[in-house]
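One protein chain is absent from this view; the other protein chains keep their places.
A and B label the chains in the order they appear, each numbered from 1.
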Amino acid sequence: MQGVVKRYGNAVALDYVDLAIYEGEIVGLLGPNGAGKTTLIQTMTGMVPIERGTIKLFGQSNNPFTHANKEKLGLVTQEITVYDELTAKENLQFFAGVYGLKGSERKERVQEALAFVGLAEYADKVPTKFSGGMKRRLNIACALTHRPKLLIMDEPTVGIDPQSRNHILESVKKLQEQGTTILYTTHYMEEVQEIASRVVIMDQGQMIKGGTVDQLIQSIQHEERIHIDVADTSLLPVEQLQSIAGVMHVDVAGTRVTVISTAGSGNVDRILSLVKEYTGVLGIQTENPDLEDVFLTLTGKQLRDGGGEA
Amino acid sequence: MRILSTVQFTGLRMLRNYIVLLLLLVVPILLITVFSFILAGVETETGEKPLHGVVKIMVVSFQLFGGSIVMSYIQHEFFTAHRMRLNMIPIRKELYAFSIMMCGTVYSILLGVILMLYSQFALGIPWNWAWSIYVITLMAILSSIVCLIFALAVRSFKLAERLSEVYGVGFILLAGLFFPMPDNAFFDFMGSYGNPLMLAMLSIQAIEQSNAGEAWFTANILLGAVVLLFVLMLVLGRRRIG
Partner (left out) sequence: MTVFRFVFLRSFRNTTNLIFLTLFPLVCIFMPQGDPWPVLPYGYQLFGVFLLFVSIRLASYIQVDRMSGVVKRLSIAPLSHASYLSQHLLAYLLIIMLQCVILVYGGVLYGQPLIQPFLLLILYISYSLAALAIALAWITLFRNKELAFFGFMSFVFLVSVLGGIIVPVSMFPEWLARIAVLFPTYWLAEGQLWIVYGNELGDFLFVNVVLWLYALVFMIIGSTRKLR
């Protein structure tokens, strides 16, 4: 997609967004709640019309949302969209059927998808008897029976136990090995770090930055990061800290203040002495940047800040 | 063909919806049975058994509520999170909506026929089968269309549900089944030719009295309402679903 704009009334959901996904990769789309991730998915699958820009799907930009192209797409919705009255197997049979699969082929694909998500032994159980993690896995399986070329996963691990999350992440990696291209949206940094070939950071409807995890971390290596644990954060002179030469950002969370400075600015002593003037220093720590830091640097906020719908 | 593959599962989902079975099958069976106990042996001066009329009107009355099945399934598929997945599926949405409507309507008719079977074979209520099923079919289609119009015309599903209840209970009240309605032109009309429940009953009674002309006339009014409202439903459906 190129230069895509989408507004809801006066609110800009997508602001001249460019995004390219190449065959065989896992693109991790990172953004806090309200960043525009779900709107992005809705526009790139033709669910909502765009106001500006172009969308090209499988090389087709003129009317890209044909049935032929839809057959190559799979969607794992953020909400669990399975039928409670149907068993796991019947749910998959339903979705396989609407993609035109019939007879023995449909049977095979259903078994395959159930085994893939580890639900083969629960094939004849209804989802109301499942745990949250099992429901999520069934939700994923529903998007797999037709073997999509591009699989879009909208926050597929929300609210599940670590065991199910690991299972899902392993499945995603396996799918990539089998040749499926995946767009994986989440606000869990560690998931993206584990599986994504490339990461795109989004905030307030804009694409902030893209690249591999290493490239993104490299891009902020010109920064220094100091974590100071203090006795009372309410006494901190945040504005004065921000005015120190070289300081780019000050973040306070709990009893910890994180100061991001330009590399080599030599202001550590000044920062420490200023903090000591106002409150006791309990500890100090420097840290190598990770994706969380990249996000903080680029957007000025923590990834799990805020609420509401993406 | 792809739409046809969904019909089996839509049917299964409906059959496994125990609330629908309870309200549209178990409750009427129990009520009919209780009435058969109460009215057993009661005869009018002309030798007619009031039980027959009571049971028939109850069987037809429950068709007024059959449309809520279609309404809830359409709402679930097209106006909840399922909509997102549905939009990605390579099928024609309007055909899928139509298939759900057909499934719900056939299911409602089937429940009506089971009630007829029960009343005939367990309680000895005689039916003119072919004509009664035709009338029940018209009632089921009309109820599905009316409920879909509610679901498509208002934003809140809860409001649509309330409206469907008003449709069902309203026409039962207007038919004077709970208490007599005031005696004026409006209520007279709404208690006869302006009321689908009464049209259906008049039609069934007319065929039993070998009055084919009246039977066709009343059934055709129902048919006319079905056609007119179907057009309205299509217009609304294109706006919301298509």
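One rule holds in what follows: a residue touches a chain if its C-beta (ideal position, glycine included) is under 8 Å from a C-beta of that chain, and two chains touch if they have at least 3 such contacts.
Every value quoted in this text rests on a predicted model; they were computed, and no experiment measured them.
By the touch rule given at the top, the unshown chain touches B in the complete complex. Interface with the hidden chain, as seen from chain B, comprises residues 18-19, 22-23, 26-27, 30-31, 34-35, 37-40, 42, 158-159, 162, 178-180, 182.
Note that only the chains that are shown with their structure count from here on.
Averaging Cα coordinates per chain places chain A and chain B 47 Å apart. Residues 42, 45-47, 67-68, 70-71, 73-75, 77-81, 83, 85-86, 90, 93-95, 97-100, 102, 142-143 of chain A touch chain B in their complex. Note for the complex: chain B touches chain A at residues 1-2, 5-6, 9, 12-13, 16-17, 81-82, 84-85, 87-91.
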